[in-house]
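Structure record follows, encoded as structure tokens.
Note that this complex is displayed minus one protein chain, with the remaining chains in position.
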Amino acid sequence: MEIGITGLGRMGAGMAERWLRNGHRVVAHNRSHEPIDALAAKGAEPAYSINELVEKLQAPRAVWIMLPAGDVTEQMILQLIPLLEPGDTIIDGGNTMYKDDMRRAEMLKQHGLNYIDQGTSGGVWGLENGFCIMVGGENELVSRLEPAFKTLAPPDGYVHCGPVGSGHFVKMVHNGIEYGMMQAYAEGFEIMRAKKEFNLNLYNISSAWRYGSVVRSWLLDLTVDAFKDDPDLTSQKGYVDDSGEGRWTIHAAMALDVPAPVITLSLFERFHSRQPESFAAKVLAAMRRGFGGHAVKKAQ
Amino acid sequence: MEIGITGLGRMGAGMAERWLRNGHRVVAHNRSHEPIDALAAKGAEPAYSINELVEKLQAPRAVWIMLPAGDVTEQMILQLIPLLEPGDTIIDGGNTMYKDDMRRAEMLKQHGLNYIDQGTSGGVWGLENGFCIMVGGENELVSRLEPAFKTLAPPDGYVHCGPVGSGHFVKMVHNGIEYGMMQAYAEGFEIMRAKKEFNLNLYNISSAWRYGSVVRSWLLDLTVDAFKDDPDLTSQKGYVDDSGEGRWTIHAAMALDVPAPVITLSLFERFHSRQPESFAAKVLAAMRRGFGGHAVKKAQ
Amino acid sequence: MEIGITGLGRMGAGMAERWLRNGHRVVAHNRSHEPIDALAAKGAEPAYSINELVEKLQAPRAVWIMLPAGDVTEQMILQLIPLLEPGDTIIDGGNTMYKDDMRRAEMLKQHGLNYIDQGTSGGVWGLENGFCIMVGGENELVSRLEPAFKTLAPPDGYVHCGPVGSGHFVKMVHNGIEYGMMQAYAEGFEIMRAKKEFNLNLYNISSAWRYGSVVRSWLLDLTVDAFKDDPDLTSQKGYVDDSGEGRWTIHAAMALDVPAPVITLSLFERFHSRQPESFAAKVLAAMRRGFGGHAVKKAQ
Partner (left out) sequence: MEIGITGLGRMGAGMAERWLRNGHRVVAHNRSHEPIDALAAKGAEPAYSINELVEKLQAPRAVWIMLPAGDVTEQMILQLIPLLEPGDTIIDGGNTMYKDDMRRAEMLKQHGLNYIDQGTSGGVWGLENGFCIMVGGENELVSRLEPAFKTLAPPDGYVHCGPVGSGHFVKMVHNGIEYGMMQAYAEGFEIMRAKKEFNLNLYNISSAWRYGSVVRSWLLDLTVDAFKDDPDLTSQKGYVDDSGEGRWTIHAAMALDVPAPVITLSLFERFHSRQPESFAAKVLAAMRRGFGGHAVKKAQ
């Protein structure tokens, strides 16, 4: 089928390449031009402006947006609205908050336009392995674009989750789970490393765990790679960012009255990693000093 | 090589069968006789008593114990001591606490006997997939028995972790990680299920996550199976046991001053699942009642 | 000074009574009339409508709103706007989200009206003990109304926290802390109760803790009252509500990248108390069943 895409970062470029390999016609746009040319060399139709992107597609169009969540994506949608025709569809393949999806779908409907949210997992490995694709949108519309979704995914790696918003909701929860799994491994490896008397080689252990153990996973495979060249992670700084979807998962859990201790603690551990010193710890230490009576204290 | 084993439960029987398939001579003992006969039919040498087990092996002997951790295993070791000869080796393949391993190795050394601890992961799937084998013991001794360990594991699924105790220590931490991973998935699925408006099918979603997603894992594969016939888990009671290794992992974390919030909370969530009503919750509710002033209250 | 108030629930009525006892002129309004008459009997000027409330006050007016947070308070403010004159002030003494305060202050400024947020702690005990009063608003304005704030509080129990929103922000965090303290006690009492062999009397123990111990507090005083008549809390259901401020505190912590494990877990424990069965626990139990191989499982 015919596919338009704007945003040729690593995820977007990987998606476009999978489409091309499978015989789809891809019109590719990006803010800077090099990624367009790189993809054109692989068979894509280049579009050096949004106008060109829209013009080179036949109605009803399907335009994928692969941009950072938030304002950048929102602005792109606002730019596209006047250029598109009723019946055209915008597919947001980024990490948008699901409530924004629901709001946007309503907004686009006013212009006769369709909206689909696509959660995309797999990172840079998706180009070769295929991406796990989680889609939210109306049945008929999603069915029509299914060939494009299925090409992105490995066999059985595509799921139509439900109405608009549900694709990003499921992807969001997926990321929350990812946080928890990562933290579980991280705690385990720290415990093993702290047990100095056993002098454990974490590369050897994690390598063996890949085969036959209950904790084998793709995240473990990544960890093995990390330990390979540096089993003590000497050169690795312990500073851990978060992309926002963990927070949203916790917001959702709270809104739904669901206890989510593991996902939440995983986020908080990342906060810790970014604090040179905790003010809470200062308060605790100051209180403890108070027990000793150094502070002047009036009896209650 | 020649291998003795006592304890032909599912794990033990699976191990013995893998040895037989790979041409080892296996002398097999069990308290009840049916499992012995079943294994004899597959080529094992039957031993209907501990004495027979020892007699049918040539020194230096290697005797695997695959029994429940704790007293049962301890009693078996005490029975074996007078029957074995200096240079013989006992391998504990169960879920023993690593400090017990260290104590036993000392005790056996008094009798000229050797001790190896083998952490074994993989459950009933190990027979076909191979078990992940984590071994603790002296280098020379472990090397001598390596053919037996390697036969149990899939290629690259065997690791000699370090000195006595380290095999079970690593297996223990492995189980702690497993708790955390399981709880991460469980929270995610509960959040998705609670989002009624999206009416998410957890079987479809978890199935797609197996392919290309960041959270794919063997535990996820198991979960998919669970959702297959019962996507709402209607017939499943939410009562979750724990086998003890999670607790030991937390003990170890505390002894080593390592924060392990995710592993610990995973255990506590299991405690919750087993409480019909929480006394802590009663205390909270009673306090809240106090705010309303129903209780007679003297000002501080 | 002269004070208007709408919302004569327990908190509002208690505040009004403290003002009256200290010689302020109070014009009191409520949706239903009985609380008005009850307060009039104690010296308040009754106002049976909002119009009457405004008319009976001299400009510049100060009108306290003591209503449930959210829509009810918002509607009252919208009703008051056309009735008030430039220079008048609305003080929201309820549990409003601080961002709503900031939005409202902007909105009221368009009409020349002032806004102050007042966090109020102390429950029904406030009438006798005084309320702890945490105020957010502009310096000059807050100073002008200080006699009213100070009358509500015990000596030294009033604080001007900062700009608009800060009063409710501080009160919100106060409630988050309260959750954590309550949960700390609740866990401790559950541990003691579970230690059957010591047969501990929680009333006796909590009573003694009130005097000289490190954990003495007003919340402990309340707990003692709860244990007094029912040391096993036999008649108490373990179902714990939450008023929303705990959630907001966690939202704030996340927005500020502050780890707040204790406050968050305290909320999640309340969620637990309200779930007859946890879906997460069902997922865990189903996974564990999978280890046993009962489910049909394809090797990865």
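Going by the order they are written in, the chains are A, B and C; count residues from 1 in each one.
The working rule: a residue touches a chain if its C-beta (ideal position, glycine included) is under 8 Å from a C-beta of that chain, and two chains touch if they have at least 3 such contacts.
All figures in this text were calculated on a predicted structure; none of them were measured in a lab.
Hidden chain, full complex: it touches shown chains A, B, C. Although one chain is not drawn, the whole complex shows that of A:W19, A:F131, A:Y185 or A:W248 it is A:Y185 that touches it. If you put the hidden chain back, the residue from C:N30, C:N114, C:T151 or C:S166 that touches it is C:S166. Remark: the residues of chain A touching the chain excluded from display are 10, 123-125, 128-129, 182-183, 185-187, 189-190, 193-194, 218-219, 221-223, 225-228, 233, 236-241, 261, 265, 269-270, 272-273, 277-293, 295-300.
For chain C, the list of residues touching the undisplayed chain reads 121-123, 126, 129-134, 136, 153-159, 161-163, 165-166, 169-170, 173-181, 183-185, 187-188, 190-192, 194-195, 197-201, 204-205, 207-220, 249, 252-253, 256-263, 265-266, 268-269.
Summarising the interface, chain B meets the missing chain with residues 214, 216, 247, 250-251, 254, 257-261, 264-265, 267-269, 271-272, 274-275, 278, 280, 291, 300.
Everything that follows uses one rule, which is that only the chains that are shown with their structure count from here on.
Distance between Cα centroids is largest for the pairing of chain C with B. Once CA atoms are averaged chain by chain and compared with the all-protein CA average, the nearest chain turns out to be A.
The geometric centre of chain B is 47 Å away from that of chain C, both derived from CA atoms. Contacts with at least two other chains are made by residues 123, 129, 183, 185, 187, 190, 194, 218-219, 261, 265, 269 of chain B.
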